[in-house]
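Apart from one protein chain that is not included, each protein chain of the complex appears where it belongs.
Here is subunit A:
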Amino acid sequence: TFLQPPRGCDMQWCFSQVKGAIDDDVAEADIISTVEFNHTGELLATGDKGGRVVIFQQEIENKNYPQLRSEYNVYSTFQSHEPEFDYLKSLEIEEKINKIRWLPQKNAAQFLLSTNDKTIKLWKISERDRRADGYNLKEEDGRYKDPNSITSLRVPVLIPMDLMVEASPRRVFANAHTYHINSVSVNSDHETYLSADDLRINLWNLEITDRSFNIVDIKPANMEELTEVITASEFHPNQCNTFVFSSSKGTIRLCDMRASALCDKHSKLFEEPENPSNRSFFSEIISSISDVKFSHNGQYMMTRDYLSVKIWDLKMENRPVETYQVHEYLRSKLCSLYENDCIFDKFECCWNGNDSVVMTGSYNNFFRMFDREHRRDVTLEASRENSKPLQVLKPRKVCTGGKRKKDEISVDSLDFNKKILHTAWHPLDNIIAVATTNNLYIFQDKLTG
């Protein structure tokens, strides 16, 4: 059933849980690199820089806090990718998990795709809560019995055991990408998926690992003429022939696979002309799109660039229908952000279940929500200081100039090492997962508790 939550920013958000190490000294392998709910929201997967995947499962009920419906506990942990070495190019291939995407559930097991820069893997996560007992030829501990001691025949029975969750790699999709993979997206046909790198997009069948179809190729004949790269790509949520890809130039192309085998010619090109008064050395960098996401209803898509979130109506190509400023106060700081590399940060964005609210991260462990219906926005903070169970988060405010009010924080005091790049929204409920550098925060709304 689909819960009808009250308006996004009338909601009060409260703390539910935080996962990860407490100490400030962050091990690089623990840096969270992707967060994704499955299609029911029961499972929440994270990937990290060390190549590990951790899956959390929603608890049915917590006796101490019955209104806490967003308690997630570790369900499975496994090493998805290992560091590799490309001998031909003398390059190390990072094990960092760039993206995780869940497949819709077909049977008792769960399946997800996880990818690093070069290789995509299909993982099967299955539960085992029974084991066979009463073998004829083997002892309990697995040793073989002396055949002479066997005098009768019996049928082994399945007896209950402690729940064991196993993750096994079912498919490995390798050697199809020359450049670094930035996106994977499962098609609504549940049979195919796409993977995108800087210059190419490939279409795979989930069953077939030794070949893929190249559907987009923007590599110029002469690399010196390279002007843009692919930054993100996604299949339409219900039209299996349609997908989009965004570019470093701030454009989004919508492609129809029925039109031709190679979708270099887009069906639609979404682009907003640049405001000439905002031109600077860094205009190109900040217009590069870091994430693109279709709305659940398939009528809109959202893009994230360095300073803003834009909502596009798929029927209108020449400008977005809504633009939300995430942290406009950084526009005057672009030179410093270039020097400290923050300007290259790739923020993601996400929709809530009924497409009424969108969310994205910022610096100082702030994250922002924009309520589309009521034209309201809120800034919240993920911090261990606000981490008592069901503690309500207080809206935060950045002071952009002039006199700083109490409780406001000035732009120069923001901690640019504390960035929230990855956020996820439960598909059916007002539960959100927000990843700081190495911690995962889970929040829920208070009112529908």
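Going forward, a contact is a pair of C-beta atoms (placed from the backbone, for glycine too) under 8 Å apart; a residue touches a chain by one contact, two chains touch by 3 or more; residues count from 1.
Definition applied: contacts and distances are computed from a predicted model.
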Chain not displayed: protein name in its UniProt record ("Immediate early response 2b", "SKP1-like protein 1A isoform X1", "COQ5 protein" or "Exosome complex component RRP43"): "Immediate early response 2b"
Contact residue for the chain not shown (choose from A:21, A:226, A:259 or A:321): A:226
Among A:180, A:296, A:376 or A:418, the residue in touch with the chain that has been omitted: A:180
Sole contact to the chain not displayed, among A:59, A:92 or A:166: A:92
Residue in contact with the excluded chain [from A:117, A:291, A:348 or A:445]: A:117
Absent chain, residues of subunit A that touch it: 89, 91-94, 96, 117, 179-180, 198-199, 223-224, 226-229, 231, 248, 281-282, 284-285, 288, 335, 338-339, 341, 344
